[in-house]
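What you see is the complex with one protein chain gone and the rest in place.
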Amino acid sequence: MATELSHVLDHIEKIRELDLEGVPPTSHVIDVVNALRADEPEPSLPREVILAAAPERINDGFGVPTPGAA
Amino acid sequence: MSELTDLTAAAAAERIRAREIAPAELFEAYRARAAANDLNAYTWVADAPPPDDGSAQAPLAGVPVAVKDLFCTEGVPSQSGSKILEGYRPPYTATVVAKLAQAGAPLLGKTNQDEFAMGSSNENSGFGPVLNPWDRSRVPGGSSGGSAAAVAAGLAPWAIGTDTGGSIRQPAALCGIVGLKPTYGACSRYGMIAFASSLDQAGPLTRDVTDAALILRHTIGRDRHDSTSLEFPGEIALPQAEDLKGIRLGVPEELTGAEGGIEPGVHENYNAIIALAEGLGATVEPCRLEHAPHALSAYYLIAPAEASANLARFDGVRYGLRVDGDADLITMYSRTRNAGFGPEVKRRIMLGTYALSSGYYDAYYGTAQKVRTKIAEDFHTAFERFDFIVTPTSPWTAFELGSKTADPLAMYLNDFMTVPMSLAGIPAISIPSGLSEGLPVGFQLAGPAFSESRLLDAAYALERAIGFDGSEARG
Partner (left out) sequence: MSPLTPEYEPVIGLEIHVQLSTRTKMFCGCRLSFNDPPNIHTCPTCLGLPGALPVVNARAIHFGIMIGLALGCEIAERSLFHRKNYFYPDLPKGYQISQYDVPLCRGGRLGDVRIHRVHLEEDAAKLNHLGASGRIHGSDRSWVDFNRGGTPLVEIVTEPDLRSPEQAREWPALLRTTLRQLGVSDVNMEEGSLRVDANVSVRPVGSTQLGTKTELKNMNSFRFLERGVRAEISRQIALLERGEPVMQETLHFDPATDTLTPLRSKEEAHDYRYFPEPDLVPVLATEEMLAAARADLPTELPAERAARFETELGLNADTARLFAFRTELGDYFERALAAAGGNGEQREVDPVELSNWIPQLVERIGSDADPAGSNVAPESLATLATMVKAKEVSRDAAREVLTRLVQEGGDPRAIVEREGLGALTAEDDGLGKLIDRALAADPAAVNQVRSGNMKAIGPLVGYVMRETKGRADGGEITRLIRARLGL
């Protein structure tokens, strides 16, 4: 894995040779702003539906090992 | 070989509207072929035709569609080709799929794909590779390999896939069919299991350009669930151009030069199509896309970076695979993801994490986003002088299974001509343009944002002139 990744990185490194002084980064390729939603409630998913996918169910919620417990 | 499954989707729709065939009949013909297929093109096939709800009167007349595994389809497995989502059935349906169903194109089946859309050969699937119907020892391309193989082999009238760096266009080329990546934002991404958010787009894989136009017409549109989707200006016209008079085509030297690593047979075909286009009245001239040689590097920084964040939700907590839930939290996380993700996905997550990490962000992700700006500018400038930019879609024809899996970089090079358009967010189409040593070759046309109708028209004129016959793959 490490060899493959370094090989890829060697190729990608070349990008750093370009002179990109003053070029703005593209964080969004489309010219859209303010895609906002009205503060109106929409139906939530039924709890049974979402818990049906849960690998572990505890107390109507999603069970997990406690963080930090050994 | 059934006559029914030889029809293009548009032709089948005509027959249905003329009451010569019923939607259920067409559905069953395809369903049976899909269920029996030996290409491993499908991960799930419907049990039976849907109940008749008047789809014959709907615009798409009940002609069923094959849908790439990563589109969420309520109650139906949606796994994005990954073991980490094996058997996962979402509680909602992707907007694009819902729109198609509403337009009268019900779900035929879910098609196989490279895991999380990462790949160019469909060899990265958690559910086995897909085979190319033209030669079963070869790959169909990827990541929408299943959709491409299904359409090419007559296992579906048409299909939808996704294209992030070429994942619709490249398999379309390798399988001898049409594949279109729309303008970024034209189709909703809601319900598409994400790979790279700023690049992913849904699009059609079809037997001909007219079918592609039909699907596009019914999948575009602003979706309030997707902030990055926009209202498409105007409608998608069905193509009808008979020539290319007045069309100015640009040939980018950076992408098509012989040293670019393009197979001779592909290069020959490309030149032949250029000549054909001139014969149809187009002017062809060289154009510059100065930063295109760096597109692949930029793409392989941006896409994995976004993917590394998009795939963080697969942690075994709320759905999907969980391994060692009785161990401590960190162990559960790492064993789940280690078992659930294939090697290519892991590679890209690591690459993406690295590109975003503190101290490296500016050099990698930051730089890549600047290169992206330059690439978009290059196209913008080129489109002042040209209507479309043209290239071969793929540098080579379908390669043998296993022949490029040893070196990821070799696999990444599949995309060097499709990635620039993805980075710029502009639409591009691949049409089958001939055979080289018996294997399909694809020709790519790219246009400015929202030029789909004109793009489809030009592709249609070329398609007519080329006269490609894909029936061999349908057996």
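In this document, chain identifiers A and B correspond to the written order of the chains, with residue numbering beginning at 1 in each.
As a working rule, contacts are C-beta pairs under 8 Å (C-beta built on N, C-alpha and C of every residue); 3 or more make two chains touch, one makes a residue touch a chain.
Not measured: the values here are computed from a predicted model.
Participant: Using the touch definition from the header, name the shown chains in contact with the chain that isn't displayed.
Facilitator: The undisplayed chain, in the complete complex, is in contact with A, B.
Participant: Decide which residue listed in B:Leu276, B:Leu356 or B:Leu401 touches the omitted chain of the complex.
Facilitator: Once the missing chain is taken into account, the touching residue is B:Leu356.
Participant: With the missing chain put back, one of B:Arg17, B:Arg136, B:Arg224 or B:Arg385 would touch it. Which one?
Facilitator: B:Arg224
Participant: Per the definition of touch given earlier, which of B:Phe127, B:Tyr300 or B:Tyr319 contacts the omitted chain?
Facilitator: Selected residue, touching the omitted chain: B:Tyr319.
Participant: I need the residue numbers on subunit B that touch the omitted chain, in ascending order.
Facilitator: The list for subunit B reads 70-72, 78, 80, 85, 88, 90-92, 94, 189-194, 196-198, 224-228, 305-306, 308-309, 311-315, 317-319, 329-330, 333, 353, 356-358, 361, 365.
Participant: May I ask you to list the residues on subunit A that touch the chain which is not drawn?
Facilitator: Missing-chain contacts on subunit A: residues 27-28, 30, 32-42, 44-45, 47, 50-51, 58-69.
Convention: only the chains that are shown with their structure count from here on.
Participant: Could you give the separation in Å between the centres of subunit A and subunit B, each centre being the mean of its C-alpha atoms?
Facilitator: Spacing between the chain centres: roughly 22 Å.
Participant: Provide the residue numbers of subunit A that touch subunit B in the complex, in ascending order.
Facilitator: 1, 4-5, 7-9, 11-12, 14-16, 18, 20, 23-30, 32, 35, 37, 45, 49-50, 53-56, 62-70
Participant: Quick check: in the complex, which residue numbers of subunit B touch subunit A?
Facilitator: For subunit B paired with subunit A, touching residues are 88-89, 91-92, 184-185, 198, 224, 227-228, 230, 291, 294, 296-298, 300-301, 316-322, 325-329, 332, 343, 346-347, 350-351, 363-364, 366-374, 376, 407-409, 412, 423-425.
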